[in-house]
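The next block holds one structure in the form of structure tokens; read it before the comments.
Take a look at chain A:
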Amino acid sequence: MRWDFASVFDNTDALLVGAAGTLRIFAICLVLGLSLGLLVGLGRYSRNRWLHIPATVFVEFFRNTPVLVQILWFYFALPILLPFQISPLAAASLGISLNSAAFSAEIYRGGIQSIETGQWDGARALGMRWGQAMRRIILPQALKRMLPALTNRAIEIFKMSTLASAVAYVELLQQGKLIASLNYNPIEAYTAVAVIFFVFLWPLVQFSYFLERRLRRDE
Partner candidate 1 sequence: MTILKVTGLTKRFGTTDVLRGIDLEVARGERIAILGASGSGKSTLLRCLNFMERPGGGTIALDGQVLGREGKSGERTYRENELIQVRQRVGMVFQQFNLFPHMTAIGNVMEGLRTVRGMPKPEAEARARKELARVGLAEKAETYPAHLSGGQKQRVAIARALAMDPEMLLFDEPTSALDPELVGEVLAVILALAEEGRTMMLVTHELGFAYHVATRIIFLADGAIHEQGSPDEVLKNPKKERTRAFLASHKQFSF
Partner candidate 2 sequence: MAYQWDFAPVLANAPFLAEGLANTLKITGTALVCGVVLGLALALLRLSPRCFLSWPAGFVIEVFRTTPPLVQLFWFFFALPILVGIEMTPFVAGAVTFSIQSASFFAEVFRAGIQSIERGQWDGARAIGMRHDQALRRIILPQAVKRMIPAFMERAIELMKTTTLIATISYADLLFAANEISQKTFRPLETYTVVALIYFVVIFLASQVARLVELRLARSGESTVH
């Protein structure tokens, strides 16, 4: 057995297209997932049960089903109820974003709850409204504590982006499959894909370790 990466380098273009696809879906899901998660997290934190109950159902449902099942449901099942088709990108983004929203909602809620009530009192004593106190006083402090967990979420989203290949969205793993089947070089193709993911993810993972260490030191 000889390793022959030439057949992979010949397909650099395909890998670049795949990397672009991976980064695109990662960016979409990161923004959608973490911002929707904040809304859901605030709903979970709320005492108003018209907000609390739907948010809880959302979180429980999406945390307790596998994300691949969600993606396939959005791709194969949802279009039946809709008057239009759903693209692979849309289905995968929906699944990954909603799943990430459910997980990050719990991070936001935990972070907000971890802030002492004295901070709320202080903000209110200045005459701040709830929204102002949340935005100006509570969230900035909570965000620091949540940062390691949110970074881990980002890492998970990056890894989950590979599941989009199950609905034939063009991303790195999908391109790896293509290269492997065209050139009969699965060893090199999949090793290359694994290395590329490692290169993308390693700095993120190190950053999350750094944040965790810093948080532990500061508390």
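How were these candidates chosen? In short, all candidates are chains of the complex that A comes from, given by their letters.
Everything that follows uses one rule, which is that a residue touches a chain if its C-beta (ideal position, glycine included) is under 8 Å from a C-beta of that chain, and two chains touch if they have at least 3 such contacts; residues count from 1.
Just so it is clear, the structure is predicted and the values come from calculations on it, not from any experiment.
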In-complex contact of chain A, chosen from 1 or 2: 2
Contact set on chain A toward candidate 2 in their complex: 1, 60-61, 63-70, 72-73, 76-78, 80-81, 83, 158-163, 165-166, 173, 176-177, 180, 186-187, 189-191, 193-194, 197-198, 201-202, 205
